[in-house]
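Here the structure is laid out as structure tokens; the discussion comes afterwards.
The complex appears here without one of its protein chains, the remainder shown in place.
Let's turn to chain A:
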Amino acid sequence: MTGNLLSLTIWLPILAGVVVLATGGDDKAPAARWLALIGALLGFLVSIPLYTGFDALNGGMQFTEFKPWIATFNINYALGVDGLSVWFVILNSFTTLMVVLAGWQVIEKRVAQYMAAFLIMSGLINGAFAAQDAILFYVFFEAMLIPMYLIIGIWGGPNRVYASIKFFLYTLLGSLLTLVAFIYLYGQTNGSFAIADFARVPLTMTAQGFLLIAFFFAFAVKVPMWPVHTWLPDAHVEAPTGGSMVLAAITLKLGAYGFLRFALPIAPDACREYAWVFVLFSLIAVVYIGMVALVQTDMKKLVAYSSISHMGFVTLGFFMFAGGTQMNQFAVEGAIVQMISHGFVSAAMFFCIGVMYDRVHSRKIADYGGVVNKMPVFAAFMMLFAMANSGLPATSGFVGEFFVVLGAIQVNFWFAFFAATTLVFGAAYTLWMYKRVIFGEVANHHVAELKDVNKRELLILVILAITVLGMGLYPKMFTDLMHVSVNDLIWHVSQPKLAVPQLPQ
């Protein structure tokens, strides 16, 4: 059983999705919902042994599985997780559970398809995090987009066609370049698609540079980093609540994970050389996007921009090379913590907006005001998540940013200086929105008719609140699993792996 744990986390949700799909039309919607809930719950439960059974002293891959898949090209069904990826499988399974609950009553048309799309996507995302074979990763990474397209395209807002085409244009270029990169590396490793082999093979600086460009286009778009971020606000605005939750909580993390798993280990010399580009883009994300978020009039866009700004901390943390050689451990672990935390906080923020949208059918800040008068319980929870989004200590939002800043100052005072402006910008855009939406007199008759959260919504808010506070009060639980893997990564990236140029004989 434990031997196939990762396979279970991948295929159990997919299988559940297929079963849910089989319930058919909306006349059987209740059955679809309950089946989806059972599937999501089982999916989450099978991910828990990954935590309990994880050997924190082992930096290598654990729960590994290996089966030949396409023997001709040496493509294998190879799975495994280490300290860098284990949390994301768990986080993804958790988020899926939240999303199924969040869409329980809100989605009324094509319920089975909606639930199935999320379950299948959950399995595919777990696959991408667990894949140890580049082609397997690529398949999961690309396949995952299909349910997301469908979610935005079918249950999305009025402008969904523009959003999905934009998303498509952005990702297409990057994905193709990655495939080319993998095939190139296949040649360099004399016929292996194992990611570990990619990380071992010596490469010239030029090759590393081109690979870094390819990875940049694949993963920076996903993160998203400035300046390839403009698809995200549009996608969020059009996506249904559940779609936004998964998009923000998980799929963005795949981009950041791509840097950890591919760009840094495979092209370490290029990463060190061009770290300044990533640092620059990350700091622009924090400052520039922070200011852009300030002036948004649409709540979802505001939180989408805030996601970009928060993800700027992740990429900043990855590329903090002290003295140009060694990644800073505070910054790297801070960045990974930020990835996990952002999964909780952004999901919670999008869910809160969804709760209001379901009642008023508007995302415009100007259409609200004085919500607290009618929804005091909801307002209290949203206050907590708004504070987490502003990085208040004792919430998860603080931990990652804190350690990235502590790491950055060891590399360059000014990196930390600009990163720390998020204390002001993050609080400004979040609390200004909160003030206009939640506080004040009841603004209009829509707000006057609001009803406070129901039991199902309360359950989701409580679970997310517990995770946000729990991670803020005891982040050690999360980082203890990563130390050894992060150490190994830092050591690996600090070693030159330049190919020795062969002289003509």
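What we mean here is this: a contact is a pair of C-beta atoms (placed from the backbone, for glycine too) under 8 Å apart; a residue touches a chain by one contact, two chains touch by 3 or more; residues count from 1.
Quick note on the criterion: contacts and distances are computed from a predicted model.
If you look up the hidden chain in UniProt, what protein name do you find among "M16 family peptidase", "ABC transporter ATP-binding protein", "Cytochrome aa3 subunit 3" or "NADH dehydrogenase subunit L"?
The chain we cannot see is recorded in UniProt as "NADH dehydrogenase subunit L".
Which is it among A:L15, A:A275, A:V360 or A:L392 that touches the chain not included here?
Of these options, the touching residue for the absent chain is A:L392.
Please pick, from A:I14, A:V372, A:V447 or A:V493, the residue that touches the omitted chain in the full complex.
Looking across A:I14, A:V372, A:V447 or A:V493, the contact with the absent chain belongs to A:V372.
Based on the whole complex, identify which of A:L91, A:A416 or A:V447 touches the chain you can't see.
A:A416
Any idea which of A:P68, A:P227, A:G324 or A:P496 touches the chain not displayed?
Counting the whole complex, the residue in contact with the absent chain is A:P227.
Who touches the missing chain here, A:G157, A:G209 or A:G440?
A:G440
So that we can see where the missing chain sits, which residues of chain A does it touch?
Where chain A meets the chain not shown: residues 165-166, 169-170, 227, 230-231, 288, 291-296, 329-330, 333-334, 370, 372-373, 383, 387, 392-394, 398-399, 402-403, 405-406, 408-410, 413-414, 416-417, 420-421, 423-425, 427-428, 431-432, 435, 438-441, 473-476, 479-480, 483, 502, 504.
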